[in-house]
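Handing you this structure, nothing more for now.
Every protein chain of the complex appears in place save one, which is left out.
The block that comes next holds subunit A.
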Amino acid sequence: MSLKSERRGIHVDQSELLCKKGCGYYGNPAWQGFCSKCWREEYHKARQKQIQEDWELAERLQREEEEAYASSHSTQGAQSLTFSKFEEKKTNEKTRKVITVKKFFSASSRTGTKKVLTGKLREIQDVRTPSPSINRQVSIETDRASKEFIEFLKTYQKPGQDIYKQCKIFLEAMHQKRELSIEEQSECAQDFYQNVAEKLQIRWKVSPEKVEKAMDHIEKYVMTRLYKYVFCPETTEDEKKDLVVQKRIRALHWVTPQMLCVPVNEEIPEVSEMVVKAITGIIEMDSKRVPRDKLACITQCSKHIFNAIKITKNEPASADDFLPTFIYIVLKGNPPRLQSNIQYITRFCNPSRLMTGEDGYYFTNLCCAVAFIEKLDAQSLNLSQEDFDRYMSGQTSPRKQEPENWSPDMCLGVKQMYKNLDLLSQLNERQERIVSEAKKLEKDLIDWTDGIAKEVQDIVEKYPLEIKPKNQPLAAIDSENVENDKLPPPLQPQVYAG
């Protein structure tokens, strides 16, 4: 057939008609020369990539747009803002789709791309690794953070714009630096904090209180975005250290408050409640993204500890009491990724916060607690080396030697178990009560029905229904009364069953 067509002079080459992929089927210009099947495959691939890229671009555009929005002081509501963003994103998606499809077919497309594009591609590769659901979660949170940030910057007017620009430059710079060691990235972040704060104060003459507030917001915005790249990065030993600490704390499970001279009596319910709260606080630290939020968790935990000591001792606690208790709480709680968190805070928190201030003080205490746990030996627990070794190897536990001291209060888990058992028995009791009440109700109902039936029976017997022959007297009246028809019907005796 092909020969024939050529001879006839139809100037369509056979190869042009076939699918570009060479699968043997015919292609279609509408599908860029692919057959339907190949086209779908190619399109899907390109589209997947496109979606990722678009997301990046949209985010960037959103940032730019929102910046412009923030600067123009327009009175438009947030709704129109998001809508225009959506529009932009949509049109952009359209145009870019064409570009990538083209790009896909030209071999040289990638080599000639600009720096920005390579950066984007790298981002996509990075983004691809986590599962989509996680990625999405992060994006939502990031989105919220940037929205709040922009809202906040609006109150700063011109300096706000400047802050925004600085943040953007910084984030992009961090992006380029992703390959560098974490120390260098940390340095970069610290320099950024310092420069922004200085600029705000010197160039924009913002009052110190406002600078502080702005710095907090900047940290939040920037670190929410950077968190996944700079928290426990693979290039460091952080994760290994986490595991070492975790194992170490686990091995030290036998340490009692008495050994550490902890002035906390957990037998007092309020105290044990405080201890639980403190443990929750320190564990919660891991779930926060912003260094400052993590610090707040530590401070919160410390406050609970102080309360626990205060209740036990009936006087305000000093550092001599606090540190041992904090160590005890860390041992008891075994907070996840302790080293990673400490390192992350140290590297990326606004440095002034760590060196001074209340948060800094408690953070230092946490560092001390961890350092102490790492170094902990027989001497620091006032034990003999023999005992210490025996406990560490798990041969004996200090508790086993004194079983008479064992009480449900000693272990949180056991305590919880007892509580649960108690609750269960209570529930059981209540259920039984409900069942018996239900039975009683059922019986009552039956009795009541019987009672009614009996009553009815009695009444019926007492006042038997007699149907009297109605004809004569009534008829006699009727015959004389002309308006008989208009009278209501005579009342009939009725039985109400209730």
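Following the convention adopted for this analysis, a contact is a pair of C-beta atoms (placed from the backbone, for glycine too) under 8 Å apart; a residue touches a chain by one contact, two chains touch by 3 or more; residues count from 1.
Simple rule for what comes next: contacts and distances are computed from a predicted model.
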Chain excluded from display, named as in UniProt, from "Large ribosomal subunit protein mL44", "Ras-related protein Rab-17", "Replication protein A subunit" or "Proteasome subunit alpha type": "Ras-related protein Rab-17"
Contacting the left-out chain in the complete assembly, out of A:M355, A:V414 or A:L427: A:M355
Listed residues A:Q48, A:S287 or A:S318, member touching the removed chain: A:S318
Residue of A:K20, A:R60, A:K199 or A:R390 touching the missing chain in the full complex: A:K199
Of A:C188, A:I268, A:A296 or A:V456, the one touching the omitted chain in the full complex: A:C188
Contact set of subunit A toward the excluded chain (per top definition): 166, 169, 183, 186-188, 190-199, 201-203, 205, 207-209, 211-212, 215, 261, 302-303, 305-307, 309-310, 316-320, 322-324, 346-347, 350-358, 361-362, 364, 367-368, 371-372, 375, 379-380
